[in-house]
Every structure is written in structure tokens, then in C-alpha cells.
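Of the protein chains in this complex, one is absent; all others appear in place.
Take a look at subunit A:
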Amino acid sequence: MVRSKNNDAYMSATRGLCMRSMMELDQSCSNLREYGSEQSLLSKPDGSSTFVQGDTSILAGVYGPAEVKVSKEIYDRATVEVLIQPKMGLPGVRERAREQCVRETCEAALLLTLHPRSSVTVILQLIHDDGSLLSCCLNAACMALMDAGLPMSHLFCSVTCAISKEGQIITDPTALQEKESRALLTFAIDSVECNVLMSSTTGSFSVQELQQCIAISQKASEQIFQFYRDSVKRRYSKIK
């Protein structure tokens, strides 16, 4: 299992991606909880992974490219299906909304035109929810897609920001911090240009707060992409 060390806010040289100046970013630091991932843990799916952020844990399995039902097939590209299974009960409306976000993010990242009339199924099983659920789902999906070896044009990772009632921005909030916050913003960032791929927000906030959260998410995404690189490097360095 590859785990990252919990980094304190660092102000290393950035690539000029942040919109606010360095000084203002210093106050709301991108402090992620300890995260870790394991790949290839299931034998039946083509790719699988778990992603753990603090106490939030998701297990992802990917099947693909595989056969697709004629009613769902698309003539020139693969059909992506995402299923999110909650811990208890059947998937409801909330899971459907999350599935839509994960599915469209995966569709943008995968090179679907290489597998026409096929299906790529991503199944996400919720193991424990302690905040930042949608982010953890996206990160687990990306690691599972990498493990399955599906061709992608870029990788993606996701960061959640919570704006507390006093206006402080907290990254990677726990369930308690989410409940006490005034707004919750989840962004998926791509690895090539660090632009926003997906945005899902609840609560009301000002335009400046949105820009700040996007800048903080872009900074935090660098850490997660470095973690992806390290874990893949470590895994393939054993295979000669």
C-alpha cells in the first residue's frame, strides 16, 4: 500500500497557475488529509483500486473494454457506465447525480474512439464516508482506470473545498466540517493543463471565493498527481 506523508502547506515554485498572489494563498493552505491507494487488489475486474482520504474510503473496479448492449452502444466510441453503490440500501437520486459527474469526467479523459461499440464500466463501492466523498470517488476511478490500462489523454484528480461560516476555506473536509460549512465545492483538475474538468457545488458563495477555491484545488492537485506518478513508478519498477 502506497501512502503519502501529510504535508504542511508548502509554497514551492508553482507554474503560474494560481490566480491569486502567493501571499493570499498562504493563509488558506492546501492541507490534505493523509491519503493512500492500493491497485490490482481484485482478481475479476480488469482494473481495481482503493483510495483512502483520511477516513473516507472507496473501492473501485473497472471492466473494459467489454461487450455492450445494443440499446446502449455508440457506433464510433465506447460507452462509459458508472455505478456507485452506497454502504446500505440501493443507489438513489444522490448517487445518480454523482455517477453523472464521474461518468462525464471519465469520458473526457479516456480515449473512447479507440474502442467503438464497447463498454467501459466503473463500479465504485463506498466503504466509509467521512467527507470529500465525490473527490475520493473520482480519485479511485482514475487509479482504477490506470490499473486497467485503458488509454487516457490525461489523468484527473479531485479536491473538495469547504467554506466555513466565518469565510475560512478548508480543503479535504471531514464529514463534521462539511456539515458545519456554508458551502461545499468539489473540483476535478486535469493533469496536463491544470484546468477545471468538473465542478459540483452546494451552498452559496461569492465569485472571489470560487476563484480562491479553484486556485487552492489546483495547488493541491499537484500533490495528488505527484502521488499518482510515485505509485505507478514504484509498481512498475519491480517488473523488469
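The rule we apply is simple: a contact is a pair of C-beta atoms (placed from the backbone, for glycine too) under 8 Å apart; a residue touches a chain by one contact, two chains touch by 3 or more; residues count from 1.
The rule we apply is simple: contacts and distances are computed from a predicted model.
K.L.:
When one chain of this assembly is omitted, its UniProt record names it as which of these: "Ribosomal RNA-processing protein 43", "Aspartate aminotransferase", "Cell division cycle protein 20 homolog" or "COMM domain-containing protein 5"?
P.N.:
Going by its UniProt entry, the chain not pictured is "Ribosomal RNA-processing protein 43".
K.L.:
Using the definition of touch stated at the top, determine which of A:Leu41, A:Ala97 or A:Leu176 touches the missing chain.
P.N.:
A:Ala97
K.L.:
Of the residues in subunit A, which ones touch the absent chain?
P.N.:
The missing chain touches subunit A at positions 19, 93-94, 96-97, 99-108, 183, 185, 188, 190, 193, 195-207, 210-211, 214.
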